[in-house]
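The complex appears here minus one protein chain, its other protein chains still in place.
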Amino acid sequence: MNAWTLTIILLVMSSLFYAVAKKRSLRIAEDIGGIRYLHSAPRYYGVVAAALFAVPALSVLGLWVSVDENIIVRMVLSEFFADMQSADQAEKDWLVSQIQIYAHTGQLLATENAQVLKAAADRYQHLVDQSETLRNASILVLGAVISFVFVLFISAKIRARVIAESIIKLFLLASSLIAIFTTIGIVLSVLFEAILFFQKIPVRDFLFGLEWSPQIAIREDQVGSSGLFGSVPLFTGTLLVAGVAMSVAVPVGLLSAIYLAEYASTKVRSFAKPALEILAGVPTVVYGFFAILVVAPLLRDFGLVLGLDIARESALAAGVVMGIMIIPFVSSLTDDVITALPQSIREASLACGATKSETIKKVVLPAALPGIVGSLLLAVSRAIGETMIVLMAAGLAARLTANPLESVTTVTVQIVTLLVGDQEFDSAKTLAAFALGLTLFVATLLLNVTALYIVRKYSEQYE
Amino acid sequence: MSSVQIQQSKAVWESPQFKKRLKKRNAAELRFKYYGLGAVILGLIFVLSLFVSIAVNGFSSFWQTQAQIDIYFDPDTLNADDLAGANYGKLVKQAMYKQFPDVTKRNEKRELSRIISIGASFILQRMVINDPSLIGTTQTLWFPVDDEFDMLYKHDIGRNVESGAPSRLSINQIIWFDQMVDRGSIESRFNKTFFTAGDSREPELAGLRGALTGSFLMILVTLLISFPVGAAGACYLEEFAPRNKLTDLIEININNLAAVPSVVFGLLGLAVFINFFGLPRSVPLVGGLVLSLMTIPTIIIAGRAALRAIPPSIREGALALGASKTQTVMQEVVPLAMPGFLTGTIIGLAQALGETAPLLMIGMVAFIVDIPSGPLDPSTALPVQIFLWADSPERAFLEKTSGVILILLSLLITMNVVAVYLRRKFERRW
Amino acid sequence: MQTETNVTVEKERIVIHTDTSKFDARKSEVNQNVFIENRMTADNIDVYYSDNHAIKNVSLEIRANEVLAIIGPSGCGKSTFLRCLNRINDIIDSCRITGSIKLDGKEIYSSDFDVVELRARVGMVFQKPNPFPKSIYDNVAYGPRLHSLVSSRAETDEIVYSCLERVGLLSEVSDRIQNSGTELSGGQQQRLCIARAIAVQPDVILMDEPCSALDPIATAKIEDLIDELRSQYSIVIVTHSMQQAARVSQRTAYFNLGELIELGDTSQVFTNPNHQLTEDYITGKFG
Partner (left out) sequence: MVHLASILRGFLTVLAVMLVSFPIATQADERDYISIVGSSTVYPFATVVAERFGTGTQYPTPIIESTGSGGGLKLFCAGIGVKHPDITNASRRIKQSEVDHCAKNGITGIVEIKFGYDGIVIANSIESGRFSLTRRDVFLALAKDVPSPDGSETLVPNPYNTWKEVNSELPDVAIRVLGPPPTSGTRDAFAELALEGGCKTFKWIKAIKKTDKKHYKSICHGIREDGAWVEAGENDNLIVQKLNADKDSLGVFGFSFLDQNSDQVQGSLVDGVAPEFENIADGSYVISRPLYFYVKSVHIDLIPGIREYVAEFTSDRAWGDDGYLVDKGMIPMPQAERSEFKTAAMNLRTVKLASN
């Protein structure tokens, strides 16, 4: 039975139970004098019946699918290769793939033990088939029985609506819990690998080491670099690029937000604000391309005029483009903060004889400062975590420099370059990517939470 | 007294010092205003230069230079037993040699035959297999030219042979090509291939359909997962959740997740979906799952705002009629908040459509020619295709890259316009 | 109705101020019995918000050392008119004003009258107390610093403390003068706003329903303060409370639907209104 057939059967069965339960509740209602005497509307009985069928069936299906292969393999191995119990994992895996490949294609990979292998493969296939049949039967039966029992016991007193509502509520709760699970997932998925990494490389060396050169020898006979995992150059590189970005985005973003909120006519505002916000919707890979296509050559030519040597892949080019990307974050968050300030404060200042700019500088900005700081922190967090622009435009040289004209590398770039291509999961090189990921996550988490705290505290002040 | 006081007061305001200060203050005011205006204009210049540079570079990718040649379907070359494996390139070469009978040297012949894209032989192969009766006939056909010549025709790139700068094109090739142009057998035509083909190593044969389909499948998966979950999460948090530590934790998590670097989500996808659950690499399903996790916080935040905008009177009205809390929410509140949910979803999906970094982590960067037919076929996505082509050495890929960007941007803009339209259409002031 | 409104356009009357008891010592050095002249005159003012004709051909004058109350039902344009007097309405894009308003004979809407100077000379107190989110001290010092009326810390201190004293706030906040102004109670905040306004030493103070957000005790304090301030400033107060108008003002203007219906001495307006509409409003027939 393929996936679609099973799906359709499950759906049909659910609707069937819905219909049956609904009908039965209507019958009962008739007997006792009308629907009004039922605790809940008939369709709630239907919903509960359908849910009682589908939920157990799906849970069992999920559980089954995730464990059955393992169990079958273990059964086959213990049956035919009892002597292999103590063999190492690689050998077992090899045996299993031999069995599976024979079962699927009828191809024998090795000549030794051919008979046993064939028998094992037959057994394997048999078990797989059996398991599938058993699985399908059991989920259908299980769901059907539970649902059927419910249908049997439908009475005017059963509070179907309450049950249905708690099922819905449970689903809603589960959906909101996704956020927590995602965070846990992120932490777990980087934590284990990071711990493995820190067993090889001391945390101190990682956090405070001044040299980054993770290309340790990947084979014994290959002489590579010595494998230094000092992440300081990465963080300085990240901060350098983010710094350049912020020095573009903060003045432009802040000033344009102020202009649009305080000076611009409605007409200008209604055109310029969405036009600037387009920048937030442009994918970062496009910015990366823009950086190498337009900005880097432009900066380079400009540098030549000034007698500066700007590397094609410079922190400057990446930073400037990233700054352009961040402008709308700064400006729209600032705009929100500024426009949320009560108009009365502005009027008070103007009525004292302040000019508009004095009002802005002396009253509006100081009052909005916490909110603006919060939004700038969010923008910094965005800059630190940005990947594609730096990947395409900043380069790979892990250099400890504060000169934005040179090429630097960032945490995100290293994560990508360490992981893309080589998926082997035990060398310190790939593990380093997870350690970097963990650091990045923690750093942005701190920034975000601080920013959110500030913003929330601030917005409470004016509510 | 009053007149004296008036005099005094006037004296302050009309003193030259005050007037001078006033002038200064007004100048500062004007300056500040112009700084702001300058910032806005600078921002708009950024927007404009981004779009213009991409459009200028990318527009020509929608056209492809094609050459007209007469192909003789030589029965000697086309063995009826093995039509698929025949040497179709030879037909094209022969046709070209016929056009330039003077070319006899082996080396020159090779150069000559390179004018036409190797895609020509694929086209012939398809034609012959579909209609074997063509064998023995002569047909006048249009074929794409090689990307170098495409660049030559469109942008005059590579012509500077005489100036001594090296080029990949030989003088002979340029002369022959110019002769073909003079004969009228070279034309710039709409580049259908760009929209119907998958990736290719030959720029003139490369298309974005594979990436487009990949993106579509991925966004479909994202939509199907993130919309219900996001909407449900928003409902719970806004309508049902008690104010306690757990809710606070969820809120902090959601707000934080919306700002977590996307590359970290890539790490999550790699560790959880590929390594733990054993899903295959490079497939849209995994991409969609990762993007869902990124989109859900956006939808929840937008959904909560939509729910918050619905006045309590609606809920009170329903509750007063005896509806349960769940009924009220499901039947009265959610339908009213639906435009907000949809807007949030579309904006979230638009973000997801442009994401690249997490896809790099889960292996969606391979060379894939075939168009994926389902969420479990390996594929790339539009942004990844941009990344791949941006790194390609062939100059013709530069305009292809800009071309894909144009398509991607127009998709994103369409989605955002739809979102804005929905918001305007269904927006209600309570 | 137009004809009635013209009643107010009288010749500038010379009124001799007789009540000198409230003049403080410094002021009484000056000749006590002098002409009281018009500080501000508004002639044929019309205000439009987009298509909405909010003020219709209003003319009135504001005299030195008087409290002029503007009363009328909600939406009659009293606040709008008040906000024209220091051009604070300028910040509303759709607002358009025609007519002439003069401060000491100088047209305030003309281009050579700087709006900054105007607002410094015509202070304003708003309906809702709106102290800056700064310290009490900085709130009061804001105006003087802005206009460089003070050049040293000592001068600033002097102004701040005397203004706080004037509004009766000094004793209440002396120990927390560096605390935020937003921490004060509503009545205190409003008095702080008045202190902030008088710190600039304006000629005219506009008050837009200054007590509407306050409890009766705080209101009483503000009313006393207004009466006291009259000695030094011209005050225009918009209020929806007729009792308040009767208590604090010398003259009262009654607005209805953007028109000035009646203007006269407060006692006359409240006891013997010239116009039927005014009488109806005062006797509570509508409003």
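Lettered A, B and C in written order, each chain numbered from 1.
Just so we're on the same page, contacts are C-beta pairs under 8 Å (C-beta built on N, C-alpha and C of every residue); 3 or more make two chains touch, one makes a residue touch a chain.
Just so we're clear, the structure is a prediction, and the values are computed from it rather than from any experiment.
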item	value
Neighbouring shown chains of the undisplayed chain, as defined at the top	A, B
Identified contact with the non-displayed chain, of B:Pro339, B:Pro358 or B:Gly403	B:Pro339
Among B:Ser282, B:Thr298 or B:Asn416, residue touching the chain not depicted	B:Ser282
Omitted-chain contact residue, chosen from B:Arg201, B:Arg308 or B:Arg424	B:Arg201
Residue among B:Glu14, B:Asp70, B:Asp248 or B:Asp370 that touches the chain left out of view	B:Asp370
Touch criterion as defined above, residue of B:Tyr35, B:Trp63, B:Tyr97 or B:Phe122 at the omitted chain	B:Phe122
For chain A, the residues touching the chain missing from this view	2-4, 6-7, 10-11, 54, 58, 61-62, 65-66, 90, 93-94, 97-98, 100-101, 104-105, 107, 109-110, 211, 213, 215, 217-226, 228, 292, 296, 300, 311-313, 395-397, 399, 417, 421-424
Touching residues on chain B - with respect to the absent chain	84-85, 87, 89, 110, 114, 118, 122, 125, 158, 165-168, 198, 200-202, 221, 224-225, 227-228, 231, 278-280, 282, 285, 334-336, 338-339, 342, 363, 365-370, 376, 378, 391-394
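Criterion: only the chains that are shown with their structure count from here on.
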item	value
Result of counting contacting C-beta pairs for A-C and B-C, higher pair	A-C
Centroid distance [mean C-alpha coordinates] between chain B and chain A, Å	21
Averaged-CA centre spacing for the pair chain C and chain A, given as whole angstrom	59
Sequence positions of chain C contacting 2 or more other chains	116-117, 120-121, 147
Contacts with 2+ other chains: residues of chain B	25-26
Complex contact set, residues of chain A against chain C	265-266, 342, 344-355, 358, 362-363, 366-367, 461
Chain A contact footprint on chain C (complex, rising order)	86, 88, 91, 93, 116-121, 123-124, 126, 128, 130-134, 142-143, 146-147, 193, 196-197, 200, 206
Of all residues in chain C, those that touch chain B in their complex	23, 27-32, 34-37, 39, 64-65, 104, 114, 116-117, 120-121, 147-149, 201, 203, 232
